[in-house]
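Scroll down for the structure; my scribbles are underneath it.
What you see is part of a larger complex, with each chain still in position.
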Amino acid sequence: MAKKRKWDQLRPVKITRGFMKNAEGSALIEMGETKVICTATVEESVPPFLRDTGTGWVTTEYSMLPRSTQERIRRDSVRGKIGGRSHEIQRIIGRVLRAVIDFEKLGERSITIDCDVMQADGGTRTASITGGFVALSEACSYLVKQGLVEENPLTDYIAAVSVGIVNDKLVLDLDYELDAAAEVDMNIAMTGSGLLVEVQGTAEEKPFSKNKLTEMVKLAEKGIKQLIKKQKETLSK
Amino acid sequence: MAKKRKWDQLRPVKITRGFMKNAEGSALIEMGETKVICTATVEESVPPFLRDTGTGWVTTEYSMLPRSTQERIRRDSVRGKIGGRSHEIQRIIGRVLRAVIDFEKLGERSITIDCDVMQADGGTRTASITGGFVALSEACSYLVKQGLVEENPLTDYIAAVSVGIVNDKLVLDLDYELDAAAEVDMNIAMTGSGLLVEVQGTAEEKPFSKNKLTEMVKLAEKGIKQLIKKQKETLSK
Amino acid sequence: MAKKRKWDQLRPVKITRGFMKNAEGSALIEMGETKVICTATVEESVPPFLRDTGTGWVTTEYSMLPRSTQERIRRDSVRGKIGGRSHEIQRIIGRVLRAVIDFEKLGERSITIDCDVMQADGGTRTASITGGFVALSEACSYLVKQGLVEENPLTDYIAAVSVGIVNDKLVLDLDYELDAAAEVDMNIAMTGSGLLVEVQGTAEEKPFSKNKLTEMVKLAEKGIKQLIKKQKETLSK
Amino acid sequence: MAKKRKWDQLRPVKITRGFMKNAEGSALIEMGETKVICTATVEESVPPFLRDTGTGWVTTEYSMLPRSTQERIRRDSVRGKIGGRSHEIQRIIGRVLRAVIDFEKLGERSITIDCDVMQADGGTRTASITGGFVALSEACSYLVKQGLVEENPLTDYIAAVSVGIVNDKLVLDLDYELDAAAEVDMNIAMTGSGLLVEVQGTAEEKPFSKNKLTEMVKLAEKGIKQLIKKQKETLSK
């Protein structure tokens, strides 16, 4: 399926709201064969460094089901610790989602976004951001409906996508096969107002020029606009 | 929904085969609001105690997604260890599924059954057994198709269900609400030929008589027969 | 020695009260070559979920000395975690002993039962229950004597024994050799009033019929009555 | 001191080669008050995924001394696990340094770069890259001198620097105080030939435009050229 896509096209995207009945917010996001379950949990407590400040926090955990991948991966719980890759990814997702929350409006409470990868075919961290935003948005609406906050603490939309250079050519939204072949792999998160929140690019095979960076960001912008449109449709249902 | 059920009725059961595209076998089992993803992974290696014996093994891991429950539960990977409850449950599931495998026919390889609870509303361990069997069965068929085994190592069907005593009355297939109110909680696994493989019952509130034990086993048998019928339908598709 | 026993006979049982001078309650239980040190520790605190409820808790830890077995076993402390088998066993022991305690009478305090296996020759979990009850009973008497509780929180006696099917025949109180040969292995805990508290049976080799289950429970009852008689003798000294 | 610097100036940089007598390569890098000890260790083994491929690997570990910071930080060894921040940083350093190594020329061996922060005043991850390169370069020369490789596996120079936006203005090489005040914080790694290897920027306070991204990369380039000049001077001594 990926082969028929044009280089500047997203894979088919599907976001299912309210996927997990127990959570204050949730979404199943599918980008091609990549599927991530995102849930938002509201808790009336904050980490120690925020106690008695009246402001809140958003934190994130990222994990993969053992058979989300071609070869089974060992559970972190069996290894007794969270792997470096999960740590890096969940830190990025957290930073990005925090960028669109007004913590004073949120008040002294936490929202935990859990991103559990059901199926991994490239782009799990960006799908987690795009889907995690929907779960976060549901949780914010829940807070408003419950009268727990006066104003919705959400300040903007946010979504993320990967771009890369494969055989010297730009490609949007890399699946696993493209990702494995990419010379450069980049993940970009952008708000609804078109501003950057996270730019993270690595030359896996071949260093790249400043011009290529500019082009990649432009291509990502195109994809992100479509993702945010999708988020809006989903959330307006 | 549970309230309309009769005491001797199962909750609505749905088993979806091939739910996870990467695994050698998989099933999503839904028993009422309880949903468990079961996958089977074939690996060409065995634990040390079986090396060079020519016989194989089936092992099981059980885990819950953080928001499978009403209140978010901490991940075992964050706690740095698998909790006692998960340990107990995955040991039981493993024992039960091993009862219907001929390890000589399986040959010197392992099948790992992963049971990841997406939504928990009581009966996750018995649902894991019933759904895990479908994943295991798919993996066995895969081994036959691939020519890796001469004969299918599966020796029988197997399924499990919970029964309990609530307000002095027998109830089949307890959901969370019934489970919390139960005086006795029992999990029973039985083969397609109607023989017992695991009987595990605990008086949570009130010790029970030998007669009650006999009645509970009979009630479980009724439910298990329906579950095995469901397995057969699912696997014949 | 085991070979001379009749199939419906217990191994020689010996319970030594007050075996550990520092504990609020303690017993050394010997069932044949199986020897378990049980201690009860009273602490004036409860787990978080019981704080300010005025009710208490009984919890259990189970461990084996490295050379309690034929081959030395690695310490859990060296492995950095408690193994699955220990977890499963200590959860069962805890559930069973809690069945004979009135937690309101106990008040907001905890009793921890430590079961340390000195020598393992089959039946360590059931010996832990039978001996753990004696330690628990001593600790309850201590609470009464100290004036910490008004009434003894103990509501009944409780003991446990294993039964099994070996070569198609029922056997009571399996030692290691019998256990290794057993087709079915079952552990049953029963109160002084003859009611069941825990029934846990597994077909290791061969599934079993409902009739066999009934017979096994009857045989266990016979053994448990003798064990409770022994507990009474020991505690009356 | 930082206040007197111009916005486009690096802090004073000092790199001391051969700082640790036991390592195959080592450097102490000082950027203002930030001090990092970098060592390179050559080992004649590779991770499992590279065995029998004839190609090698470069891996990195990053850690902070407890009093490298204003408030003492707990050791990871006492916490029993590596923190998320260390994990994220050491993964980035590793990716960057691997970009200038020809793994076929390196042959089937590993080089481990240890970055131990003695004093932290902002920019420890970029200082680790710049100093780590010097240690890596020394280790490569060692391999050549020892006749272990035919050709030096190093393909280019590489250094990294942070840039940021503070009060809407661009700043190069943020110290702790500037970093804490920054709206955007970006780390950029570039080769001697002026190509990008890693771009990682986060809007801590305020999302930023594509133009700002372009300006930040240009400013970083200016600083990195000076750092690579410094590396060349140091390595030519």
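We just call them A, B, C and D in the order they show up, numbering each chain from 1.
Please note the rule applied: a residue touches a chain if its C-beta (ideal position, glycine included) is under 8 Å from a C-beta of that chain, and two chains touch if they have at least 3 such contacts.
Remember, predicted model here, so these are calculated numbers, not experimental data.
Chemist: Total copies in the complex, given 4 are shown here: how many?
Modeler: If we count every copy in the full complex rather than just the 4 shown, we get 6.
In this section, only the chains that are shown with their structure count from here on.
Chemist: Both chain C and chain D are touched by which chains?
Modeler: none
Chemist: Determine how many degrees of rotation, between 0 and 180 and to the nearest 5, align the Cα atoms of chain A with the equivalent atoms in chain C.
Modeler: The rotation relating chain A to chain C comes to 120 degrees.
Chemist: Measuring between Cα centroids, which chain is at the maximum distance from chain D?
Modeler: Checked the centroid distances; the maximum from chain D is C.
Chemist: Please work out the Cα centroid separation of chain B and chain D, and write it as a whole number of Å.
Modeler: The separation of the two C-alpha centroids amounts to 50 Å.
Chemist: Between chain B and chain C, what is the gap in Å from one C-alpha centre to the other?
Modeler: Roughly 27 Å separates the two chain centres.
Chemist: Mind pulling the residue numbers of chain C that touch at least two other chains?
Modeler: 81
Chemist: In graph terms, nodes being chains and edges touches, is this line, ring, star, complete or other?
Modeler: line
Chemist: Taking all chains into account, which pairs touch?
Modeler: A-B, A-D, B-C
Chemist: With touch defined as at the start, can you tell me which chain C residues reach chain B in the complex?
Modeler: 81-82, 84-85, 87-88, 90-91, 95, 99, 156, 186, 190-191, 193-203, 207-210, 212-214, 217-218, 221
Chemist: Under the stated contact criterion, what part of chain A meets chain B in this complex?
Modeler: Against chain B, the touching part of chain A is residues 20-23, 26, 33, 37, 39, 41, 43, 61, 63, 65-70, 72, 75-82, 112, 114, 116, 118-119.
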